[in-house]
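Omission of a single protein chain aside, the complex is shown with its protein chains in their original locations.
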Amino acid sequence: MNFKLIPNFLITRPLAYVGRLLLKKPITIPDGDRRNKDTIYYPKTLAKRQETILDRDLTLSDVFKHTPHLTPNARGLIGLNALNCTGCQACYRICPNKCIEMVEVNPIPPHWVEKYKDKDKIRPLLHPQIFIGRCLYCGFCVESCKFDALYHTPGFDAATISKEDLHHDFRDLYKIYQLYFPQEYEKQWKEYERKYSKSPYHEVEAKEE
Amino acid sequence: MSLESHLQSLKEKYSSKLILLEKTEKNRLKLQVTQENLLEVMQCLKYEMGFSSLESIAGLDWETYFEVVYHIDRWDGDPTLLQVHVRLDDRENPMVPSLTSIWASANWHERELWDLYGISVKDHPNLKRLLLPDEWDEFKHKHISELYPMRKEYKLPEKPYSFKPHPK
Amino acid sequence: MGYGIYDGLADFLLKLASLILSPLVVFFVNIIGFFQDLIPILHFVNPEDFLSYEIEFQDSLKSTLIDSLEMTTILLFLIVNTIMLIWFERKLVARMMNRRGPTFIDFNYGHLFGRTWKFGLLQNIAEFLKFFSKEDIVPEKADKFTFNVGYFVFIVVPPFVLGAILPLGGDTIIADPEVGFLLIFALFSLVPVGVLITGWSSNNKYSLIGGFRAAAQMISYEIPLIFSVGSIVIVTHSFSLVEIAQKQSLGSTPFGLPYMFLIPIGFIVFMVSLAAETERIPFDIPEAEAELVMGWRTELTGFRYMMAMATEYFILLIGAFVGVSLFWGGSNLPLISPEIIMNIPLLPNIIFVIKLWLFIFLFIWVRAALPRVRIDQLLDIGWKRLIPLAILNIIFVIFLFINYPGLFGVING
Partner (left out) sequence: MSEQMFIHLGPQHPVNHGLWTLKIKSEGERVVDSEIMIGYIFRMIEKIAESRPYDTFQPIADRLCYVSAMAWEASYILTIEKLLGIEVSRRAQYMRVILLEFQRIASHLTWLSAYAGDLGVLTMLVIPYREREYILDILEHVTGSRMMYNFFRLGGLRSDFPQGFIEDAKALTFYLDERIREYKAMLDDSKVFRLRSKDVGILGKEDALDLGATGPVLRASGVQADLRKIEPYLVYDEIDFKIPFQKAGDCYARFQIRMEEIMQSTHIIRQALAGMPSEGEIMIKAPRQLPKGDVYFRTEDPRGEAGFYIVGNENRNPYRVKIKSPAYSNLSIGSHLLRGAKIADIPPIIASLDLCMGEIDR
């Protein structure tokens, strides 16, 4: 709206600007699932839709029900696809804050044993354990991982009750991966189950159910 | 006053005092001066050459000696950036003349230099700690290396936290 | 009602007393009356003049009985209006910032068109109660007496006392003394003293500066306020708000226009100085959040802070009452004769309340649009701009009044 038309006597234009805002529909807290899922890149910005104003007035209690749907390439919690990880320690070396610690998997999973069948000594399998409290979410570990085992997931709820839970063990990372990449998880896990019966990654689920 | 004319006028005026003067890039100059005639060269730079503002003072600790790097630049006419190096061989109490009388902006930079490197600044208006807390001396009164954090002897702890294995 | 100022004052004081303690008074007065008939010894004074006084006392007794009910309704209206004023302002200022304002604390008015309709009406009542539960801290080195009593007497009491003189529409008014709005402005001038005392006695550097600034500001803005209202008194020969409001109807002023259009400069000066008087943006320097934290109210907590905040809005409301009756013609509408309005039972009151909230909307509109003015600029505006303007306005009004008497509803000069 062009405010030049309004004669500027002392304070008339600011009043006009504020008056126009009074008549416009107010913007509310954007609802969680305001993004339609079909387009890869949802234009929350004004470009595609004239007003991004929610049609439903969102009250505080609703916020807790909705988890905001971040963009596909959001850099939130880090998930680990343990089956691909070979323990090459690339992520351990690159991490700026030294949050990653390599932890040995004591009951060595069957796919690793089968890999070293002919050799005499089995190399111990190492998986990263991330101290998410110190993590910068910078994404260097995900980039440096050559076996695409580490993934960025749009998860953001890393808050825990005790400080120890901030150390995400490779089982927690595997769960996060499963939470945010269900299809790949199902496909790979089904195929793994066909070949071998049980592995240390899945003990946790058995216990919790 | 284009860049070349700067070069020429600096050369004839201070041929004896300058250790090194070269043109590094399109509008960059590099200058090496000894500690004694630093003040004099700076005054000439400010008033004759028109280098109007001092940007930053960086301390450098080369284990055996200290070095202080000044960045001075001018905006009017032909804008150039001058990088002045001063080498301080005395390791116990390194000392640099204060430039606050020439450029007022040097005030904070010199306080920070003294605060983090321990390079004392001669006749600086109020040489107090800028970034570190005033009680810093009581914390680390043990050894000089503990006092000035930016020196090479001051080591950062290797792993600042202890890794507790996951309780599972 | 005009039987002598002294008696009028007595009548007003009686009504005022009954206003505040109306339920008790009604009961108490009746008992005295009853006993007086039974035990003559109560006539300890010379019976003749006492008798005459007693008769007057009897019929004024009946009027107190009726008026006390009317009084409690008006007082309740004032208090509820002050609270809802806070909600009204928060909602409007929010909407002017393109956001929604308080919506959460409210009944659920059902789902319609996919929207949960909630307007946050109970928001300020919740805050009202919240302040009761907050701890009431008196600063340790503060001057206990002045901090407790000085604050309460000067800031909270005057506005509530004023409740008795405010007209609410046609002729519904508790007590209409001739002194009218002079009494209002007299009690208004008590507020800066209270502000100064609170600021000074709370032993806090920020509130000290805030207190001085508030006193300087209010005192310097009362002069243009009274000048601008003075120009109306010249025209209408009376101080009582009700009479002035009646004079702005169809019969007297051309087309029934209120004085806002006839004395525009007076209206502008009145609005600006009222904004400064009630410390509204752009003149709310005493509690300029930026550098003085909360000005003179820094040390007030809990119940005290709530009373201070409620009083601020109450003073704004009283300013609006005076403004509407003086400049917007009370319950008279242009081009509509007052008799029609008066006959319909509740219409004058409704018109008055609508005008009241429009008047307050102007202040809220300005609050959302303008930044704060510096203290010295504020005093400049006050002394160098407003006072000359107000004097000019008086001269202009006198000129109008002499040459065109019919203009202001005064028939014979």
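Each chain gets a letter, A, B and C, in the order it is written, and its residues are counted from 1.
As a working rule, a contact is a pair of C-beta atoms (placed from the backbone, for glycine too) under 8 Å apart; a residue touches a chain by one contact, two chains touch by 3 or more.
Values in this document were obtained by computation on a predicted structure and should not be read as measured data.
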item	value
Chains in view touching the one left out	A, B, C
Of C:175, C:324 or C:368, the one touching the omitted chain in the full complex	C:368
Which residue of B:39, B:132 or B:147 touches the chain not shown here	B:132
Missing-chain contacts mapped onto chain B	26-28, 52-56, 58, 60-61, 69, 71, 75-76, 79, 81, 83, 103-105, 107-108, 116, 129-133, 149-150, 154, 156
Footprint left on chain C by the chain that the document does not show	93, 96-99, 205, 209, 281-282, 284-285, 288-291, 293, 367-377
In chain A, positions touching the absent partner	1, 3-4, 6, 8, 10-11, 13-14, 16-18, 21, 27, 39-41, 43-48, 70-71, 73-75, 94-96, 136-140, 143, 152
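The rule is short, and it goes like this: only the chains that are shown with their structure count from here on.
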item	value
Rounded Å distance between chain A and chain B, as computed from the means of their C-alpha atoms	45
Averaged-CA centre spacing for the pair chain C and chain B, given as whole angstrom	66
Cα-centroid distance, chain A relative to chain C, in whole angstrom	58
Residues of chain B whose C-beta touches two or more other chains	none
Multi-partner residues of chain A (at least 2 other chains)	none
Residues of chain A that touch chain C when the two form their complex	11, 14-15, 17-19, 21-22, 24, 26-28, 55-57, 59-60
Residues of chain C touching chain A in the complex	92, 94-101, 103-104, 114-118, 365-366, 368-370
